[in-house]
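With one protein chain withheld, the remaining protein chains of the complex are depicted in position.
Right, subunit A next:
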């Protein structure tokens, strides 16, 4: 239909001279991803060196800090995965922090005041009923927001700004501002901590499963391309991707296993199990914390949803051109309800992790989280004008935000300075993204 394609640019098919460009093209690595990972590593090394040189104590790049960082990232990261979908479809959700607080309060009341009366204290059903109720409540609130936005045509900004106030107030009213503590002991495991982790052997199992998954993905991807006669990656590039992927997984297993339980917990545990603690101490590894595994599972599931299902395809299409999506027969309003319900579900899940980690439910839980979640998604490359965004980007974005917060605490910045730095980084990250996009266009 066109003559413009008859003369393809000679450079596009020729082998580029620059070995880096050639390498990136062969491995098909997203340069944005590379940039974000590079920024993250710079932040990590920067904080570590600053601690080392100025305070004489580099505390950042230690198993202990990185393990804690992973746990602290979980709550924001889980919500950021949902925020990607919301922002990609040109909406915004300002209410997630308040909804998190409300869900946490309801779950606190349920598991501490209500369920023990019926089931008995410590009943193993308590945590699961509580968690399901929390996630269902989050989904319902999200669906209600989505309905107001899609079917009542109130802008998402206003609906969720109202939600921000309403649900925070509701969280207070649930228990008249009382803090409910401690939560059910099994429930608390989902917040991490020595008992809330899978341990050394568990981490190796998780790691080996992940490696098997990576190898399977590379092999099946290659088989698929051969089946349809699409261009293949060079074999060395496949090997490279496999080795780097598995290397990262094994590296993180070694890292989380290098962080031992604190002495007090070991002694307590040994007493309970009737083990004799040797003179040199007992080395029990943390391994991956449950909230981190929850985040990983959410990340994988959401990535599959975004890239492999019709639902994800429609989310992107609505973001790219809402009218075209409607004309293509997509029920965009119902999609909006589903997207906000999913956001609410993930907020409920996040409330489980956050209140379990705190071992209590307070009405202020999740205050300002909406801003960190939105910032994480945006730093991770989600475009506020819609249509563009990835789940892994949002998770890395969450990691960047949390690294900044943790790092500044470690090197002794005060709270005011932390806010300033986080704000500046957010603006700079979006600016860098705009520059990147205009150059690759």
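Here is the rule we go by: contacts are C-beta pairs under 8 Å (C-beta built on N, C-alpha and C of every residue); 3 or more make two chains touch, one makes a residue touch a chain; residues count from 1.
Heads up, the rule we're going with is that contacts and distances are computed from a predicted model.
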item: Chain not present in the shown complex, as UniProt names it (candidates "Electron transfer flavoprotein small subunit", "RNA polymerase sigma factor SigL", "Heme exporter protein B" or "Sugar ABC transporter ATP-binding protein"); value: "Sugar ABC transporter ATP-binding protein"
item: Among A:80, A:241 or A:325, the residue in touch with the chain that has been omitted; value: A:325
item: Sole residue of A:22, A:64 or A:308 that reaches the chain not shown, by the stated touch rule; value: A:308
item: Residue touching the undisplayed chain, where the options are A:57, A:224 or A:271; value: A:224
item: Touch residues of subunit A, complete complex, unshown partner; value: 1-6, 8, 224-225, 227-230, 304, 308-310, 313-314, 316-317, 319-321, 323-331, 387-388, 441
